[in-house]
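The block underneath contains the structure these notes are about, expressed in structure tokens.
Only one protein chain is missing from this complex, and each of the others stays in its spot.
Lettered A, B and C in written order, each chain numbered from 1.
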Amino acid sequence: MSRNIQVSELDRQAVEDQSVEIVERKGVGHPDSISDGVAEAVSRALSTLYLDRVGKVLHYNTDETQLVAGRAAPAFDGGEVIEPIYLLIVGRATTEYNGQQLPVDSTALAAAREYLDETIPELDPGTDVIVDVKLGEGSGDLQEVFGEDGTTVPMANDTSFGVGHAPLTETEEIVHTAERKLNTEYVADNPELGSDVKLMGKREGDHITITVAAAMVDAYIADLDAYIDAVEGVREYVTDLAEEITDREVTVDVNTADDYEAGSIYLTVTGTSAEQGDDGSVGRGNRANGLITPNRPMSMEATSGKNPVNHIGKIYNLLSTKIAEAVVDEVDGIRDLQLRLLSQIGQPIDQPHVADTQVVTDDGVALADRTDEIEAIIDRELGDVTEITRQVIDGELSTF
Amino acid sequence: MSRNIQVSELDRQAVEDQSVEIVERKGVGHPDSISDGVAEAVSRALSTLYLDRVGKVLHYNTDETQLVAGRAAPAFDGGEVIEPIYLLIVGRATTEYNGQQLPVDSTALAAAREYLDETIPELDPGTDVIVDVKLGEGSGDLQEVFGEDGTTVPMANDTSFGVGHAPLTETEEIVHTAERKLNTEYVADNPELGSDVKLMGKREGDHITITVAAAMVDAYIADLDAYIDAVEGVREYVTDLAEEITDREVTVDVNTADDYEAGSIYLTVTGTSAEQGDDGSVGRGNRANGLITPNRPMSMEATSGKNPVNHIGKIYNLLSTKIAEAVVDEVDGIRDLQLRLLSQIGQPIDQPHVADTQVVTDDGVALADRTDEIEAIIDRELGDVTEITRQVIDGELSTF
Amino acid sequence: MSRNIQVSELDRQAVEDQSVEIVERKGVGHPDSISDGVAEAVSRALSTLYLDRVGKVLHYNTDETQLVAGRAAPAFDGGEVIEPIYLLIVGRATTEYNGQQLPVDSTALAAAREYLDETIPELDPGTDVIVDVKLGEGSGDLQEVFGEDGTTVPMANDTSFGVGHAPLTETEEIVHTAERKLNTEYVADNPELGSDVKLMGKREGDHITITVAAAMVDAYIADLDAYIDAVEGVREYVTDLAEEITDREVTVDVNTADDYEAGSIYLTVTGTSAEQGDDGSVGRGNRANGLITPNRPMSMEATSGKNPVNHIGKIYNLLSTKIAEAVVDEVDGIRDLQLRLLSQIGQPIDQPHVADTQVVTDDGVALADRTDEIEAIIDRELGDVTEITRQVIDGELSTF
Partner (left out) sequence: MSRNIQVSELDRQAVEDQSVEIVERKGVGHPDSISDGVAEAVSRALSTLYLDRVGKVLHYNTDETQLVAGRAAPAFDGGEVIEPIYLLIVGRATTEYNGQQLPVDSTALAAAREYLDETIPELDPGTDVIVDVKLGEGSGDLQEVFGEDGTTVPMANDTSFGVGHAPLTETEEIVHTAERKLNTEYVADNPELGSDVKLMGKREGDHITITVAAAMVDAYIADLDAYIDAVEGVREYVTDLAEEITDREVTVDVNTADDYEAGSIYLTVTGTSAEQGDDGSVGRGNRANGLITPNRPMSMEATSGKNPVNHIGKIYNLLSTKIAEAVVDEVDGIRDLQLRLLSQIGQPIDQPHVADTQVVTDDGVALADRTDEIEAIIDRELGDVTEITRQVIDGELSTF
């Protein structure tokens, strides 16, 4: 059966050419991202558990993790957490299959702890954070097994849609890259930087302003001077990085809400604002492509924590992004591409109701000259939809 | 100081004129909406508590309510809840002011219970749903009192933005109105309809399809025939209502996932899928205008549960919608208007960084002829921003 | 098979004749008693549920309810609860039988709420107290059904023992009766008395001192004078009641920890100290006969919340008390009787390993002249052991 792929002109300017652009990314240590990350880590662990034990992924979803902030008393050279963060893993899971008990709660807790250990090393599980779990049984109808054998394409579980874009604008790329590099490359040499880094990019014409809110870890900050140095370090690093990406004018502001006189600075014990008053939950932060982009259509669906076999909200958000990137990678002359995948409940997920592709081409490029090429790539990638499932389970795709 | 109000052509077609349109609304009994509704009810109660006790609204936010689904055994003529829903009210609140203890937990619990009683009458609080509460103290900086006296305009608490639109498209209006009327007018005569009604509108060209998922309350359904009648009743009601709003072709589908042969129907004990496997949380459902509109820019901010005095995410989402509606109401010739309000942290909230207004005019109408009029209305409404706060506290504005 | 009933002289004085005696009773509104009462109410409700649905009592026990105290701000003429009490019903229950789902959580919650409504009417469930539930499945071996048909006597589930005494000493009777009458007869006319009444009786020789700690309900107390009147009312009532029971000298002290100068009085919003700082749990307060009697052997077993079919700790504590009372009622000349029932795991519960009866006779009465009579009554009552089960389920026996 041939797929319903439509390619048309995008009826607006490329985002890169719009006069005002806003982009946001919440770093991995942001309370919403912690929730996303834990939900997704638990999801991967459950998928793996099911595959190991019964050879297929059973019904589950863990996309409702709720983080209740703690209370902390940061201090130069190291303060302490006063009241722990409370993290409640919420969702549904199949606990029994053919008489076999499946340790879903223990698996979820282990996955959450391991994820937190890796991502927010300053956070001591069991003392700084209590991880609790409420995974109920799902509704009867949905408890049926899916993915019975690997060869079949699953059916969509819902009428839903996903949306993807490519390429990233310069502002988007700066915001995304900066957070990723701060939380990996930079922190390796600068342990004072916490994992809760939030970046807001605003472009007005050709002026890009990057506003960074960076939690500093008090154990590595001896005094106010050290703090000021730490802030300046981040500013320089992000500025350099941004200037490699764009020729536009760039301003970087870090921790602008600080008030040195009043002693009000962004100092934390654990590197995340979750330690003090900032709650978080799944699906409230970054979209599947790692960004919040008000200039573009976004899906409200939480991607993290959903099962990657037949949950269409998750699969189509990831897949549409992947396809958009593939098209832009392989086809010349595309300035902005937006792809919406609409599912039909009960139909195979490689057969969307429509793959609605809208394109802004470069000046002088006719869309008609690219349509066949674009359609072929989309068709190929849709045919390869189950690869998304595998990549998610293997942790190769980020969901937030 | 004059306000930065910009009015320009919208660089896309009016949504009404686009070829494909998708709109969704989750009814008040949907698990995400329950979370939104409880969060907002608690928010109003806390605002009122603070005003009554200390004459001003103290720092709080309750925008993280998490609902963990229960388990139920519906049956014709009335089944039962097996395992209760668990609802955790999460957020921050000020519990002490000038030595005075403030009963925030009790107030929150009472507000939640009252809201649930009114909205989902079939749900028996204390038996079918456990309401728990974790309201911590906020971060030190934010605990400072705001709104010290009524005359001052508060400062924005964040760099954020809100977005509003007007007028609603026909599809949007059908989806919104149908849910509202089903849950008020229709249910008054047809108690078998549960509060968890979810509507998905899809327009392709001039054909509008409304897909309704309507939970039925088992106590009022004697058998399968009665269920089929109930479904048909909803179908007819929504069809009639849609045909009053549009001249386009309308198809209404209700509970399409039912399988009568297999005995699989959408029967519930309490009228909400939260009783069986569907979790919910704040900010995951409808946007501030009551809809999910992938064709339009949307804010990721949760509006429900935020404090209405200086939380810019909440205020600007509500205000931009209100302004858009006012402009369209008062100015002729506007086919589609989109308004984005960008805040500046630390600036008065009636002075947004920019009020970015984009307009599609009716054929034959020049935007330039309307600009002054539009700007004047926006300026007036911005000046009246604190009215939003009052309306929210008084429950006059819906947030989801 | 004849029963192993042993009757011998008690190798100590009758408690009534000892020089010092201490007796305590925690009233129904005491946090430990609330836990006991809720646990037992839930137990009765589950027994009834199982009998109604499957015709026999399935495995359960609910003897671990934990109460976490709240916070309150009492005030003359009525204060308020600031932070609710948290009550966690803990235990095991069978949730499925022959494919039938059994609503154990909902049943438990409903029973708890109803019990609280009746017992502590000033406490508003859902606002002043959050009732939560964690009833897990029991261990595999114990999940087997017991009491398959009504005619068989169940087997003991454990090696355990129960102990009962009769008659009550005067001090015991005063303490027990005073609490019961205060919480029924007296409160009917004096609503200012809370349900949390704790009585400590101390007899030294022929002087009995009754120390009462009585929570007063603020809504009915206008000022300090009214409070003093309320305290005096309780003192007079208990004094009169005690003097009807004993000819010994009686002193009654009420709320001796009060300090009127410092404004420190025992004023509460809800009539129980659970509202402010006093936690409670099952099995920590009164023994099965309603008293704490350090002068007598006591069982550590929690009686409340255990299943009444084969839980030997519960049954033998209640049964030994009942038998002791029956013997003393029917046989003349007994000054103090103590009965210990020892179970044998796996044996029918009407065949204890030993029914060890120790007796102090009245002066001039030879035990040998009473032994046959005593043994006959014990034998008769042991044969009627299942009557205990019925009485517990019907709520005819108090367990604390």
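Everything that follows uses one rule, which is that a contact is a pair of C-beta atoms (placed from the backbone, for glycine too) under 8 Å apart; a residue touches a chain by one contact, two chains touch by 3 or more.
Predicted model, so just to flag it, every value in this text is computed and none were measured.
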item: Chains still shown that are in contact with the chain withheld from the display; value: A, C
item: Given A:Glu80, A:Asp158 or A:Glu243, the one touching the chain that is not displayed; value: A:Glu80
item: Listed residues C:Pro191, C:Gly205, C:Pro297 or C:Gly383, member touching the removed chain; value: C:Pro297
item: Residue among C:Ala69, C:Leu193 or C:Ile208 that touches the chain left out of view; value: C:Ala69
item: Contacting the left-out chain in the complete assembly, out of C:Asp77, C:Glu137, C:Asp206 or C:Asp394; value: C:Glu137
item: Absent chain, residues of chain C that touch it; value: 11-13, 18, 20, 22, 63-64, 66, 68-71, 83, 86, 88, 90-92, 134, 136-142, 159, 161, 163, 200, 211, 256-257, 264, 273, 276-285, 287, 292, 294-300, 302, 340, 342, 345-346, 354, 356
item: Contacts of chain A with the absent chain, listed as residue ranges; value: 71, 73, 80-84, 86, 95, 101-106, 109-110, 113, 125-128, 130-133
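Quick note on the criterion: only the chains that are shown with their structure count from here on.
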item: Fewest hops from chain A to chain C - one hop per pair of touching chains; value: 2
item: Superposing rotation of chain B relative to chain C, computed on C-alpha atoms, to nearest 5°; value: 180
item: Same or different contact residues where chain B meets its copy chain A, judged by the half mark; value: same
item: Centre distance in Å when chain A and chain C are each reduced to the mean of their C-alpha atoms; value: 56
item: Computed distance of Cα centres, chain C from chain B, in Å; value: 50
item: Distance from the mean Cα position of chain B to that of chain A, given in whole angstrom; value: 25
item: Multi-chain contact residues (two or more partners), chain C; value: none
